[in-house]
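Up next, subunit A:
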Amino acid sequence: GGNSKGGGDNVTIGFMGDLTGENSGIVIPPKQGAQLAIDQYNATNPKVKITLKTYDSQGKGEQAVPLAKQAITKDKIAGLIGPTFSGESAQADPVLEEGKLPNISSSATNAALATHGWKYWHRLIANDNVQGAGIGEFITNGLKAKKVFIVHDNSEYGKPLGETVKATVEKGGAQTSEDPIDPNGSDFSATVNKVKAFSPDAIFFGGYYAAGGKLIKQLREGGVKARFLSGDGSLDQGLAKGAGGTNAEGSVIGCPCLIDPTGTASAASKKFAADYKAKFNADPAIYSAEGYDAATAFIEAVKAGNTTPEKINDFLTKVDKPGVSKEIKFQSNGEPTATDVYVYEVKGNQLPLLGSAKNATVK
Partner candidate 1 sequence: MLLEIEDIHVHYGKIAALKGVSVEVDEGEVVTLIGANGAGKTTTLKTISGLRPLTSGSIRFDGKDISKVPGHRRVLMGIGQSPEGRGIFPGMTVVENLQMGAYARRDQAAKDLEEVYELFPRLAERKNQAGGTMSGGEQQMLAIGRALMTKPRVLLLDEPSMGLAPKLIQQIFEIITEINRRGTTVLLVEQNAQQALQVAHRAYVLETGSVVKSAEASELLNDPQVRAAYLGGGAEAAAGPGD
Partner candidate 2 sequence: MSETTAVPAEKSTGTPALELREITMRFGGVVAINGLNLTINEGEIFALIGPNGAGKTTVFNVVTGVYRPTEGQVVFAGSRIDGKKRFQVTKGGVARTFQNVRLFHNMSALENVMVGADAHHRTGLAGAALGLPWHRREERDGRVKARELMEFVGIAHRMEETAKNLPYGDQRRLEIARALATDPKLLLLDEPAAGMNPTEKEDLQGLIRRIRDTGRTVLLIEHDMSLIMGISDRIAVLDFGQKIAEGLPAEIQNNQRVIDAYLGVPADAS
Partner candidate 3 sequence: MNNLFSQFWPYTIDGLSLGAIYALVALGYTMVYGVLRLINFAHSEIFMIGTFGVLGALHLFGMPSNVGGFALVGLALVLAVVGGVASGGSAVILEYVAYRPLRRKGASRLAALISAIGASLFLQQLFARLVIPQAFGLPKEKGALPVQGHFVHRDDVIHIGGFELSNDRLIVIVGAVLMMVLLDVFVNRTKLGRGIRATAQDPETAVLMGVNIDRIVTATFALGGAMAGVAAALYMLRFEETKFDVGFLLGIKAFTAAVLGGIGNLRGALVGGIVLGVIEMYGSAIFGSEWQNVVAFSVLVLVLMFRPTGILGESLQQARA
């Protein structure tokens, strides 16, 4: 085979995720974040330039796996940002591991991903155990809910998240009931009726916003008034849009991420928000900063003179640099060190931050 095995004056970093599917709304922001970091780096005229190559898996494992192989054997990229969803990660990561390709996910949160002893796998967000516990605690402490209904989309991401939330609120003394939905279905009335029968104070949905919006709509139309909560998969304006009217108003969305369009968190965050807005004419959204930071990790590696996957991976074990979203630093199992969960509220078209899940409250 003929391609340059890295080491030249150009290194390719990949980004893999759902770029055209129905949940692409939460994948485009991290991609743009990564793009921004790399463009900024290349603009400094470095010796080794970095190219970002995108792989559109549509969030599906069966598409991610061959793409991963292709990235390794054919494109011979040096590092990969992604895959973005948990399901596709579970399928593609073993291939990346065997192919010894360092990868950093900016958003795959499934807890089990960290349990395989993978050496090349990393992520820059806290996992669903953390997220689920955070949201669960918020439900019992912040909301003081006594009856919680859990809905999930039976996906690799939604189901474990829903179940963690369930376990957490049960520990917090709440009564629960549960019903999964088929995210591709259109009629959730069976679930709505079940919710009505249970008459909960709060409903948690583990899943992505496309289905979440529909669910809220049908719940509200079915006369269910309980507060709606969800996780990072729903942290997108698409949720409110799908729910229609003011149906989603007041819903609370948790995320192990800080979205900071106004740049209040730090100077770096402020600069990032400004640059992002300038480049993409949009505020940073979910995981934009994490995408940026994941790219930064690779950029740092390249800056330090590492251009082969092996060496870049070695570098990642040691990297410790303040990023936009958090400290860029990995534990030995690939998990990030920071573990904060934040909650956001749906207000019209916006998703303002309520605060840290630990101590936030709603009116």
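As a selection rule, all candidates are chains of the complex that A comes from, given by their letters.
Here is the rule we use: contacts are C-beta pairs under 8 Å (C-beta built on N, C-alpha and C of every residue); 3 or more make two chains touch, one makes a residue touch a chain; residues count from 1.
Owing to the predicted nature of the structure, the values given are computational and were not obtained by experimental measurement.
In the complex, what candidate makes contact with subunit A, out of 1, 2 or 3?
That would be candidate 3, which touches subunit A.
Using the touch definition from the top, list the residues of subunit A that touch candidate 3 in their complex.
19-22, 24-25, 154, 179-182, 184-194, 196-197, 210, 213-214, 217, 221-222, 238, 241-242, 244-245
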